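Here the complex is missing a single protein chain, while all its other protein chains stay put.
Showing chain A:
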Amino acid sequence: MLVIVVLLTSLALIPLISILSYIIYKGAPAINLDFFTKLPAAVGETGGGIGNSIVGTFVLILIASCVGLPVGIMAAIYLNEYMPKGMYSSTIRFVIDVLLGIPSVVIGIFAYLAFVKPIGHFSAWSGGLALAIIMIPIVTRSTEEILRLTPNSMREGSYALGISKWRTILHIVLPYSIKGIVTGIMLGIARVAGETAPLLLTAFGNHFWNTSISEPIASLPAQIFEYAKSPFDDWIQKAWGAAFVLIMLVLLINIAARSLTRSRLKNVD
């Protein structure tokens, strides 16, 4: 039995480890200071970097977070604290579950039709909104889960002091669950950081520094997509480099989320 378990576990780890090591092997040589700070070189030229894509990914995550986090967290608070049972909230929960399962390209098409087509051009904010739509159900679900784990006796103790429900949530419930909520937020961010399809349909991409959120904006996934399918060796190597940066970014976010969860569990003991 144990042999089978070990065997299957290593089988499961093989793709992960080979992807990671291959990306490091192919991507690391592309990494230098220019890579982080310069714009992409013109077609056919070597050199340059993906500075604008790195900044773009952060801008997109920022827009997505500004919209997605408040909505997701408020929805979770509403579902768990104000309306835990009943038709209305089970409908919302169902919609959230459906939203979780929708392929991101479909969300991209929706964002294209809703935010890009009417305006007439691609833009950073439409990309951020598309990512927010992907983020909301993840954040709502994880936050609701965490809120459900908070002991009710805590809330009752607060009510019994004549503290209102809203203040109880703000000052008693949220501080207790903040680490768990942040973990969910980070997982949501890590998830959207690598989304490609919705961005190709909304933020599109940009070879220059973007100065306005109503202009198209570069992003790591879109840049990887563009470079990887190009015929130039230098660009293909840059695609590996960008993949390496993206994977490190997601890995860091995941590790941060992990360590927060761990210290949270320690606190509870």
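Convention: a contact is a pair of C-beta atoms (placed from the backbone, for glycine too) under 8 Å apart; a residue touches a chain by one contact, two chains touch by 3 or more; residues count from 1.
The definition used in the following text is that contacts and distances are computed from a predicted model.
Going by its UniProt record, the hidden chain of the complex is named "Phosphate ABC transporter ATP-binding protein (PhoT family)" among "Ion-translocating oxidoreductase complex subunit D", "Phosphate ABC transporter ATP-binding protein (PhoT family)", "Transketolase, C-terminal subunit" or "Acetyl-coenzyme A carboxylase carboxyl transferase subunit beta". Touch with the chain omitted from the figure is made, among A:I163, A:V182 or A:I213, by A:I163. Hidden from this view is one chain, which touches chain A at 84-85, 151, 153-165, 167, 171-172, 175-176.
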